[in-house]
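Here the complex is missing a single protein chain, while all its other protein chains stay put.
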Amino acid sequence: MQHLLSTAELSRADAIDILDTAAQMAATQEREIKKLPTLRGRTVVNLFFEDSTRTRISFETAAKRLSADVINFSAKGSSASKGESLKDTALTLNAMGADAVVVRSAASGAAHQLAHSGWLTGSSFYGSDHPGVAILNAGDGTHQHPTQALLDAYTMRRHLVGPDALGQGLDGLKVAIVGDVLHSRVARSNVWLLKTLGADVTLVAPPTLLPVGAETWPAKLSYDLDATLAAKPDAVMMLRVQRERMGGGSSAFLPSAQEYTRLYGLDRKRLEVLPKHGIVLHPGPMNRGLEISAEAADSPQSVIVEQVANGVAVRMAALYLLLAGKE
Amino acid sequence: MENIDINQAISLMAAEILAATPQVNDIVILGIPKRGVPLASRLAASLHAKAPGFNPGEAIGQLDITMYRDDLNRQPTRAVGKTETPKIDGKTVILVDDVLASGRTVRAALDALYDLGRPAVVRLAVLVDREVRELPIAADFVAIALPTPDNQRVSVRLVETDGSDDIIISPAAQATSG
Partner (left out) sequence: MRSNSFRLANVRPYGVEPVDITVTNGVISNITPVSQETGHPGELPSDDEFWELDGKDHILLPGFVDLHTHLREPGREDAETVLSGSKAAALGGYTAVFAMANTNPVADTAGVVEQVWRLGQNAALVDVHPVGAVTVGLRGEQLAELGAMANSRAKVRVFSDDGHCVSDSVVMRRALEYVKAFDGVIAQHAQEPSLTVGAQMNEGVVSSELGLAGWPAVAEESIIARDVLLAEHVGSCLHVLHVSTRGSVEIIRWAKQRGINVTAEVTPHHLALTDESARGYNPIFKVNPPLRTADDVRALREGLADGTIDTVGTDHAPHPVEDKDCEWAYAAFGMTGLETALSVVVKTMVEPGLLTWADVARVMSVTPARIGRISHEQGRPIAVGEPANLVLVDPDAKRMIDPRAQATASSNTPFVGTELPGKVVATFLRGTPVVFDGVLSATS
C-alpha cells in the first residue's frame, strides 16, 4: 500500500492486514504506556480543509502514539477562490518534508488528486505519483472515508466474529446501513469494504437519499427499515442525517424530520427487533432523536463509543502500514 | 549442522537457569517471535520438569518487538505480531530468542519490555550465540556457542515453525540482525 484513498482499492488481504494490525495496536492502547517508538522521526501532516475535530484528534492521537511528529494544518475556507489552494498547500507540505498527509476535504476526490496529480512534486503533470509521501484520505466530500469504514469493520469483527479473529473477514454477516446514503462517504466506504470482507450489505434509505446508480453497487437496496430489520441483521449502522435536507425548501429531500424519524429512525421498538447479538453502529456525531433514539444509542447493543476508541487503533495500523516500511 | 540435539541443549540451559534463579515463582519466560516463542515453550516445559513448582501456564508469554525495531525503514513493512505477557513487575524475566548476533533485537526487546512494566531482573537466553557484538549486550544463558563471521548466516529451524529441528549455516545474502 502506498496510499489509503478508497476502500474500493483495497484487496481483501490488505484490508485484513489492516484489521489484524489494528488488533495489535489496540492491545498496546490498553497499557499504561501507550506510546510506541515506531514512527520516530516521521512527520505526519493533518491537512484539514473541513472542520472535523473528532477525526483530526483521532488521527493526531494515532500518529503521536506511534511517536511521529504531527503538524496540524487547518486550511478552512475551502473554495478555490478563497484561502490557499490544495495545490499550493501540497507544495508547502512537500517543502516541510511530510512523510504522510492525512487530508480531509469537502471536495470529492481531493485525496486522490493529492496522491496522483503530481502537485507534491511541483509537477503540473497529472498522473505522476510522488514517490515518498503517503496520502491518507480522512474524508473527501461525499466520496470516501476509508479509515471510518475500517474501524467499523474492525468493531464488527471484534463483536461478531471474535475478539481474536486474526486473519478473518466478515464473511456471511448481514449489515444494514441506514440513512442518507446519497451524501454519505461513510456509506460508500463501507459498501465496498464490507463487500471485500464478505459481508452482505443492505442500504436502507428513502428513495431521494439513494444515489442514481446505486443499483450497480455491491449491496441490496431497500426503502423499508422494518423489513430489513425483520431479516435479523447482525449489525445496523445508522448514518447521520443533516437537518437541512429535511423540510423547508424545494431542495429538501424529505417532507419533514418527524417523518424521517418515523420511517427510518432507530427507536426502542426497532431496537427490540434486532437479534440479541446484533450491534448498533453510528459514525458520529449523532442526532439523538432524529436518526437514532437515546435508548438505541445508549443500549448495551450500541458499540458507538467503542468505535471511537477503535478509530485510534485502526488509524495507527494504517499509519504503520503506510509509513513503517522501506521507502 | 549435524548432531545437534536442540532439546538437550535447552535442557542444559534450563538447569543453568534454575541454578542461577533460586525463586522459581519469580520467573517469567518471554519468547521473542518468531522462533523465540516455541523455544520459550520448550524451555518452560523443561523448567517445569526439573522444578515442578514452576508453573508454565502462569509464567510464559511472548514479546513482539516489531514496533521497536531500529531498521523498520530498511525493510519491507513487517507484520506486527502479538504481545501477551503475564505480569512482569518485580519478576525475573527471561527473554528467549533463537539466535543472538548483533544484539539489536534484544535492544528492541528491552525497550518493549520496559513499556510493559518494571521487572526486577532481566536475563537473556538464546539457543545460538554467534558472538558477534555490535551493542553492549551479551546472553546470560547460551545453549550453543557458534562463533561465525559476518559473511555467514545462521538459521534455526524448529519443528513448531519449520517442521524439523535444525541449525543451518549458509553464506549470507545480506547482513542480518538478530
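Letters A and B name the chains as they come in the text, with residue numbers starting at 1 for each one.
Methods note: contacts are C-beta pairs under 8 Å (C-beta built on N, C-alpha and C of every residue); 3 or more make two chains touch, one makes a residue touch a chain.
Bear in mind that the values here come from a model prediction, so they are computed numbers and not experimental data.
Q: Among the chains present, which touch the one that was left out?
A: A
Q: Can you tell me which of A:104, A:188, A:282 or A:315 touches the chain that was removed from the display?
A: A:188
Q: Using the document's definition of touch, tell me which of A:3, A:56, A:116 or A:240 contacts the absent chain.
A: Among A:3, A:56, A:116 or A:240, only A:116 touches the chain that is not shown.
Q: From the listed residues A:38, A:55 or A:142, report the one that touches the chain absent from this view.
A: Going through A:38, A:55 or A:142 one by one, A:142 is the residue touching the chain not shown.
Q: Pick from A:43, A:58 or A:105: which residue touches the chain that isn't shown?
A: Final answer for the missing-chain contact: A:105.
Q: Among the options A:211, A:247, A:284 or A:325, which residue touches the chain absent from this view?
A: Residue touching the chain left out of view: A:211.
Q: Residues on subunit A that touch the omitted chain in the whole complex?
A: Where subunit A meets the chain not shown: residues 8, 79-81, 85-87, 105-110, 112-113, 116-117, 119, 124, 126-127, 140-144, 185, 188, 211-214, 216-217, 250-251.
As a working rule, only the chains that are shown with their structure count from here on.
Q: Could you put a whole-Å number on the gap between the CA centroids of subunit A and subunit B?
A: Comparing mean C-alpha positions, subunit B is 40 Å from subunit A.
Q: Which stretch or stretches of subunit B touch subunit A in the complex?
A: Within the complex, subunit B touches subunit A at residues 64, 67-68, 72-83, 111, 115-116.
Q: Quick one: which bits of subunit A touch subunit B in the complex? Just the residue numbers, please.
A: 17, 20-21, 24-25, 27-28, 31, 33, 35-38, 66, 320-321, 324-327
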